[in-house]
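Before any comments, here is the structure.
For this view, one protein chain was removed and the others were kept in their places.
By written order: A and B. Residues from 1 in each chain.
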Amino acid sequence: MNNGIFVVVLASAVAYGTPLLYAALGELLAERSGVLNLGVEGMMLVGAAMGFWAVQKIGGPSGLVLPLAVGVAALAGALLALVHAFLVITLRASQIVSGLALTIFAGALGLSSYLGNDLKLADVPANHAFHAANLFGLQDIPVVGPVVFGQTWLVYVSWLCVVLVALYLSRTRPGLNVRAVGESPQAADAMGIDVVAYRYAHTLAGGAFAGVGGACFSLAITPQWTNDLTGGAGWIAIALVIFAFWRPDLCLVGAYFFGAFQALPFQLQARGILTQVPPEVFSALPYVMTVVVLVLVSSGIAKRRLGAPGSLGIPYVREER
Amino acid sequence: MSVRIERRLRQPRWLSVVVPLGSVAFAFVTIAIVLAATGHNPAHTFAKLFQSAFTDSGALSATLVSATPLAFTGLAAAAAFRMNLFNIGAEGQLYFGVIGAIAIAVVLGDGVAKPVTIAAMCVAGAAAGAAWAAIPGVLRAFARTNEIITSLMLNYVAALVLNYLIFDSHSYWRDTTSPSAAVFPQGKAIPDAATWPFATIGGIAGGIAVPLGLGIAAVVGTALWVLYKHTRFGFELQVIADSPRAARYAGMRTRRKILAVMCISGAIAGLGGAAQVGNFDHLLDPRSLQQQLFGYSGIVVAALARYNPFAVVVIAVLLGGLKNAGFALQGVDFPSGLVGVMQGIFLFSVLGGEILVRYRVRLFRPGRVSRTEPAA
Partner (left out) sequence: MACRGITKRFPGVLANDRVDFDAIEGEVHALLGENGAGKSTLSNILTGLYRADEGELEIHGQPVAFHSPRDALDAGICMVHQHFRLVEPFTVAENVILGDHRDVGRSFRIDPRAIERRVAELGQRYGLAIDPRARIWQLSVGEQQRVEILKALYREARVLILDEPTAVLTPQEASELFVTLRAMAAEGRTVIFISHKLHEVMAVADRVTVLRRGCSIATVPVGETSSRALAALMVGRELEGSKPHQRQTVGDVVLSVEGLWADGDRGVAAVKDVSLEVRGGEIVGIAGVAGNGQRELAETITGLRSASDGVVRVDGVALRNGDPRAAIHARVAHIPEDRLHTGVAPSLSIASNVVLKSYREDAHSRGPMLRLRAIGDRATRLIKQFDVHTSGPHVPARQLSGGNLQKVVIGREFMGTPRVVIAAAPTRGLDVGAIESVHAYLRDASELNVAVLLISEDLDEILALADRIVVLYEGHIAGEVDADVATVEEIGLLMAGGHAG
């Protein structure tokens, strides 16, 4: 039963969905403050590289090294986000072009590959990696065991993050303020909210989350460093934010949904099920679904009601005349 | 003292020359710092870079090879971005151009005159690219769906289509006869009549081989410039880009124009795919196409050229040189990934420099009090 395809796909949907979830939560925070960051893929890759570097360099027990490595990955992501923040918030550059520049700068042909080579990360086994935690020793109960209790700590922390981000946005003053900054920076500014500081802070937080998302690959899923190991997860994360109508809880659902489609082709092939359907069809489904959902949500009035921040992508300039 | 940023009333012409040059200089300094910090000798690397991009024997020819697809994807991006249509699907549109061009070349075979085959490949490649771009185009024009995400998602779908055609099916594009194809799946080669020529310039060390594709890119660039500056269509595009409301007020059919621009952009990218096949690849090779990231690099080219079609061709040659040198030098002299890092830093600098063209940065001393008698 535990090895039934349903359970395996579900369990790996959670595993594959987790990096998407982290990255999407980060992008959600940035976008809620009005900053679109298309550099997620690049930030994830550098996060993955730096996280992997940390587990190779830092000595000590896994329980200490791994959290530190995640911290290093988060820091790396945040530093890259700082470049984007400076360009688009302070220098008012186009958010779209700057985000793409960030992906090219940091992505598979850029900094992440440079770091991978310079720090000699490729083709070496990980000194430490996240393993299934077997929470409360419940991993062996049917279905729920492997899906819910047999995941890594990164998964459990991501659940905590979803709850925290959701509460932050809906139930705290800074959360209210950041939503105001994203919707109407003029109104927020007039009420004494520091628009620039809020945008910087959330763009950086977004980068940190993306870095952690990248580390999920190099510290848990692979766990190894290979060039371009995220394989476009950053872009899916950006789509996921729209897919989830800018809501953290729906990000979780969407991430696992997308994760399932990533896991499905392997499992089907391994079991010889549905072999007449090319595996590419399943691999393409998340992308096609995103397009379909996007079309459904972008009809004018629905758009406002579903939560796209009103000032997303628009620089705020106070003394504009 | 504090810094204040003010919008410029007038943008002097010299600024739009000086600022980008200054940005590039700034970028070089930054890259030198990065190199030095990671234990490479910047001067040595730059010199090597320049040699293997332009001055070594055969280097310039190789650079032009790298530059050709970048010129097309750069023009594709420039055509759309100018209109505030962020088509980042040149990647997938180029793939479809490859598929279309190979299909027609294989169909025509060796029996048809070369110019006819080449023309047919151009048309097929452009049509396939335009068709793929029409999907986000229609969605944007008629359902107001954000074209950034849709065109991007379709890149992944297009990549999967390539994989399917070669690795997971016995499609028309797959070579099933040759002995090497039995070992590893590979694409069907196009007939000799469908290979594109090179023009040789100069006689020193074999001369410089200019691919036909680059010539076509230059023609396309000129055509784009005329289209935007001198035609009614271009005028409408300018108005729509600047203010969609004003365009509607003036009775312009904005939806059709949006779709048209997306298709033009896709057609140029598809043409790039045809050129890549005709001039260089000669068969469908999914791995190689996907690794090169022609479409995304095209966005860099277009942004650095500030969406000017002529500048796109020039920048494509410069970045082609960088890329070519990256291949030639990979190893100790030239860390892998440096190409992307350098492109990124160039882009950041030029983007950041833009503010100096649009705004004036003034130092400002607060708190100076001047008391004057109240006016009567």
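Everything below uses one rule, namely that a residue touches a chain if its C-beta (ideal position, glycine included) is under 8 Å from a C-beta of that chain, and two chains touch if they have at least 3 such contacts.
This structure is a prediction, so every number in the text was calculated from the model and none was measured.
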| item | value |
| --- | --- |
| Residue, one of A:Leu64, A:Val124, A:Leu138 or A:Ala187, that touches the chain absent here | A:Ala187 |
| Those residues of chain B which, in the complete complex, touch the missing chain | 6-10, 230-236, 238-239, 242-243, 245-251, 360, 366-372, 374-376 |
| Residues belonging to chain A that touch the chain removed from view | 171-177, 179-180, 183-184, 186-194, 301, 304, 307, 310, 318-319, 321 |
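To be clear about the criterion, only the chains that are shown with their structure count from here on.
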| item | value |
| --- | --- |
| Intercentroid distance (Cα basis), chain B paired with chain A, Å | 28 |
| Residue ranges of chain B touching chain A (in the complex, touch as defined) | 6-7, 38, 86, 88, 139, 143-146, 148-150, 152-154, 156-157, 160-161, 163-164, 168-169, 293, 296-297, 299-300, 303, 335-341, 343-345, 347-348, 351-352, 354-355, 358-359 |
| Touching residues on chain A, where the partner in the complex is chain B | 38, 83, 86-87, 91-94, 96-98, 100-118, 232, 235, 238-239, 242, 278-280, 283-284, 287-288, 290-291, 294-295, 298-300, 303, 319-321 |
